[in-house]
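Yeah, one chain of the complex is gone here, protein chain that is, but the others are all in their spots.
Here is chain A:
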Amino acid sequence: MNADLRTRVGGMDLPNPVVTAAGCAGSGRELSQFFDIASIGAVTTKSVMLEPHAGRPAPRMAETPSGMLSTTGMQGPGVDVFIQRDLPWLLSRGGRAIVSIAGAGVGEFGELARRISAADGVSAIEVNLSCPDPADPSGRRFADDASQAAAVVQTVRSHARSDLPVFAKLAADVPDVVELATACVEARADGLSMINTVRGMAVDPRTLRPAVAGGMGGLSGPAIRPLAVGCVYRVHEALPGVPVIGMGGVRTGADVMEFMAAGASAVAVGTTNFSDPSACRRILREFTEALEARGFARASDVVGVAHRQGVGA
């Protein structure tokens, strides 16, 4: 029996629930050398800013147990080049694009939403709330303050085309992720993506200095998966009608099942692409086999299963 993998999340219709996470697959060009980019649900493109950004100086990453710390500093060519060069390429290959946007201020988010809306073929916008809020001198991110995050989501929603779904990408290392999620939903986000990287540090044992330039970095990989699954579970429990794209250390088809059972309708593969460029193809196959082995007729039947009463099947 072939399970039906079709996935509807936040108004997007995808062929299956496996997508790539922002910042972990470029705009699909590199990974397309290893698998057909049209065969996965969607590519979430690397966060694009209004202007080109060179990013942070090296060293930009450190390997940590079952994960990595990274701090690329949003290097990117800017929205004009993205719309003219990167987006058309992805669409020409049959890929579906969830465009992640990052603004250096609320106004920029609005302008980005407007320009992305004017481009053809975009499936959804994902709002990167983990960028720093320039109005705050302490380096606080938009995600750290639920009302600031809501203001950004509101601006994006009002500047984006009404038929373009807007997802808010949440951070886990905030006072209350459910409060953050609720604020974004009330600001009319069509769905939520979670989680982003978690702030942390590694000290190089040889130099006894921080291993990445600037000190703190974003932790990703299997080390954060329980944190991510916990966030998805709690948000789905509090907001059961809100579509969620879950991510954080996904490595196998079983991990996809885990996130979906916790409440995600789609699941993103991120850091694993670095260590296994054909991961998405493998993970989709593993997930499909797991679905069929467990007798699920549809991928969507798994969503939220972990919340049901009684012992699992």
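Everything below uses one rule, namely that a contact is a pair of C-beta atoms (placed from the backbone, for glycine too) under 8 Å apart; a residue touches a chain by one contact, two chains touch by 3 or more; residues count from 1.
In the analysis below, contacts and distances are computed from a predicted model.
K.L.:
Would you mind picking the UniProt name of the chain not drawn here, from "HTH luxR-type domain-containing protein", "Dihydroorotate dehydrogenase electron transfer subunit", "ABC transporter, solute-binding protein" or "Ribose transport system permease protein"?
P.N.:
"Dihydroorotate dehydrogenase electron transfer subunit"
K.L.:
Which of A:55, A:107, A:121 or A:295 touches the chain that is not shown?
P.N.:
The missing chain is touched by A:55.
K.L.:
Among the options A:32, A:154, A:182 or A:197, which residue touches the chain absent from this view?
P.N.:
Candidates A:32, A:154, A:182 or A:197; residue touching the omitted chain: A:32.
K.L.:
Considering the whole complex, not just the chains shown, which residues of chain A touch the missing one?
P.N.:
Chain A touches the chain not shown through residues 23-26, 29-36, 51-61, 63, 65-68, 70, 72, 75-78, 80-81, 84-85, 221-222, 271-278.
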